[in-house]
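Sharing a structure with you now.
As you look at this complex, bear in mind that one protein chain is not there, while each of the others sits in place.
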């Protein structure tokens, strides 16, 4: 594949591995694959090795592999490898699964696990989330969704909401947006979970314009994208503060009334009440399309790794 | 498919959805598919979404899909969607899985869950049991088994035994038998789990003849079908009463001696001791053939929904 040669893609551990050229190739291929069924990975085997449950991510990867004619084997309970098996290292487990499969999709509760796996693997490792670390295919499908929905990423005003301190997806999206020209980011979050200094420095270093807010209404009028995430009650010491903060960033029909006509609302899902169910019927509600995009994006990735 | 056009079959939520014409089409196709392997669903994906374990039902559906050349993805632990994922609605989960699969087989512990899923689904939903609600494919395979074993359903004397108050399969079978002419039903059960007034009224409304009994020996001499189910000890306040009731409806070699030569014994399985293991070798013991019929029946259903 040209993409592989272009990017030398061998594992997918971090979204930072992707440059704009590789993203362009990836998104073009994902767009072409959407809704198709093929046989390009016929006879190839993908192992899903999940040390913590994530049915959503696992099923999305498995659907992608099956649509390309490939096969799947895996476990929802990979921790029996290490615990029940009394202390086997992740490296030993990976060495073995490399004998069973042509690509390994790994979900682990420990940051750095995917890189550790890649260090001994003889087949490609795809990081499907390593604890507080990264979940690169989520970030890639987020970006892919923006491009598909709005036709471009350059020059957009992206509002990122919710838990920006601990939320893996929000932080990754901010970093990836730096690859595009003229993007402006508004971070909307309660103080306790406002975006950290690490991300702010990252953006400043790259000359990306951003502002901080506590209420969605301050920025929604000019938004192209509103990327909502969930804020967890446990982050707050006082329940009353949580209620105030939540209502300031909640998306409901009043919020939608202020949102420009061609903007979109995204969410990594699952959604609880941070987006009201009445919003679902609005054509600007892109979050279910976003989830569906995960299949095509992962098809393109698997093809780049294996074909 | 003619069947789809005939019945407009889009989801399989309740057995009451099926009329005699649709059943005739379904059973004919199931009979034709029995023991075959094909490619009619090549490239199609079935998701099994099980919120409670039912390995038997899940494996039967998966075998049916694989025999038609289709693929399977799924989870034995779908409750991690909703609980571990902190409150996502079933509707949101279904919307997402619709992006991964071409048909969803749903098992849920809550009555009405399948209908709720169908209300937002963009792919067919098959109810594989919704708590105390329905388990329509079990009822369909029961009826299919009677027709295959005896060549007809009209005019039969069907004895339904065991837990008729709470037993989902026994109650569904009684309702479905109303679609046929001249069927006579004998309900044999201890008083505490005798068939409820709802079913009795249903039968009376449709002019179906039925009688109530507490001992199997009262009716077995003229039975064409004996449909046995398990009575749970917990239904009884006194253990002695349970023992008496159980022995009155137990099927053993003495029972089989009274059963007509061309009659059959059925059971939805799993069976514990309500049918003695010595009965297994009797050619009239149809319960393992009945279980095997589930694969062909589900093949026919999946084809009608997807082909």
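The chains carry the letters A and B, assigned in the order they are written, with residues numbered from 1 in each.
Convention: contacts are C-beta pairs under 8 Å (C-beta built on N, C-alpha and C of every residue); 3 or more make two chains touch, one makes a residue touch a chain.
Keep in mind the model is a prediction, meaning the values are calculated, not measured.
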Which of these touches the unseen chain: A:97, A:208 or A:295? A:97
Touch with the missing chain holds, among A:45, A:174 or A:245, for A:45
For the chain that's not shown, point to the residue among B:90, B:125 or B:291 touching it. B:291
Could you tell me which of B:62, B:134 or B:147 touches the chain that is not displayed? B:62
Footprint left on chain B by the chain that the document does not show: 37, 53, 55-56, 58-60, 62-63, 66-67, 69, 72, 76, 230, 269-272, 277, 288, 291-292, 294-295
Give me the chain A residues in contact with the hidden chain, please. 43, 45, 47, 71, 73-78, 80-81, 84-89, 92-93, 95-97, 99-101
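By our rule, only the chains that are shown with their structure count from here on.
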In steps of 5 degrees, what rotation angle do you get fitting chain A onto chain B on the CA atoms? 120
Go ahead and note the Å separation of the Cα centroids belonging to chain A and chain B. 41
